[in-house]
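The complex appears here minus one protein chain, its other protein chains still in place.
So, chain A:
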């Protein structure tokens, strides 16, 4: 204990000590929590969650940090409070029995009170002091102290006493939350922000287009860095979750690992053989172009690799998707049973955009998937303006990349005008973009798929025909005809025609070969007869030659004989 005190004191001089709130996401925004030993003001309109917020601060304080807390309620009785938060899983009664929490209800009823002169709030001080000391509380909530103003009329006294109260809390060294209802021009009706100047948090519950969104903003945090945006928060069965929407840096880890898309012919469009892990892929196209099928193939591939996939469906129910995907030979039920695939279906209009983001965020943190599919993001536009959806996606991609989760979005493009808009906005966010276009020709509608972009990867520049069969999805090379690309039956016809041509061609080639053969045979026969002719001619020529020779021999002989006879030197 002594050591703890000493370190606390030493640190006090150097750094700003903070009390972690334990509220999901809030500590990230405040970079550690509320200022330790000081009061924090939480203000907002009625029903924005102030009481819940402060109660969770106390309950988490007990459960996670072993810091007892005191709740001074000016509005609700202890059992009412306990009842209101049982739905969030907070057992206030148990905490009270364990002497970790004290709830003190201060009832103020103007009709009962008569003011007869000067007074002070020493009673409240003693009550508070006793409650703190009796359980060694480190956290205090005053909800909401402004109710004092409704019961007591002497503002001068109250203001002086409030100032004293905050000093009293500081002296006690407790981290306090003061709640206050929003005033018309000031943050709180009674200007409490004047007294609590260390940390002020504004809660807001807005209804835009009949859809409500809860938001939180840190208006002031003296002596500390903090996120300055409006952060959406969600109240559900696990309490409050604040979404620290945009991280301040662009320093997310990257991976060179490649994951396949589940469609082999699509993977072939990339020399790398797929998408980078942790990247974001957008599949856009008009209605009925098979975006969901691509997304499901992607999810299916992830599950087949043994990875976990979380599928956010904003259009169809999980059962519907599972049934429909059987038609393209994808058995999703198998993955669901194994716990690899999980659907998260919700109607976009169920709650505001930010709430969706928080809910998605929560679901992802809970399931810890490797791959996430959002189908389709464009449905979200129905509940928010384009820029809101864009900013939501930025935050979403940001979060997913940080966790190395690969995400596939599908987006419906309606007409070219909206198309360009959406595309412009989303383009800069995603890493890869698959575009599916309708190609209408010869009374047919066919699908053409191309890769619009793929960051850091070479990719095919060709439009491929995207075909959905009962064996799955595949991409077929598009045929180029005289009128442009050919798809569907036109492509089939072209293919058939080419095949016929080939057969004919082969046939023609065969005929020519035979002709040559025949010609050769003919010529060869001719050569043979000429050869014989030549031989007989040669023989004829040779015969004369020999005859000549014989004749000359005989002549010579007879001439010799004649010569001998004439000379008479030989006996005949």
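The rule is short, and it goes like this: a contact is a pair of C-beta atoms (placed from the backbone, for glycine too) under 8 Å apart; a residue touches a chain by one contact, two chains touch by 3 or more; residues count from 1.
Following the convention adopted for this analysis, contacts and distances are computed from a predicted model.
The complex includes a chain that is not drawn, and of the options "Ni Fe-hydrogenase III large subunit-like protein", "Gas vesicle protein", "Circadian clock protein KaiB" or "Carbohydrate ABC transporter permease" the UniProt name matching it is "Circadian clock protein KaiB". Among A:31, A:83 or A:126, only A:126 touches the chain that is left out of the view. Of the listed positions A:23, A:148, A:313 or A:439, the one in contact with the omitted chain in the full complex is A:148. Considering the whole complex, the residue from A:107, A:304, A:455 or A:518 that touches the absent chain is A:107.
Those residues of chain A that touch the chain absent from the view are 104, 106-108, 112-124, 126-127, 129-130, 148, 152.
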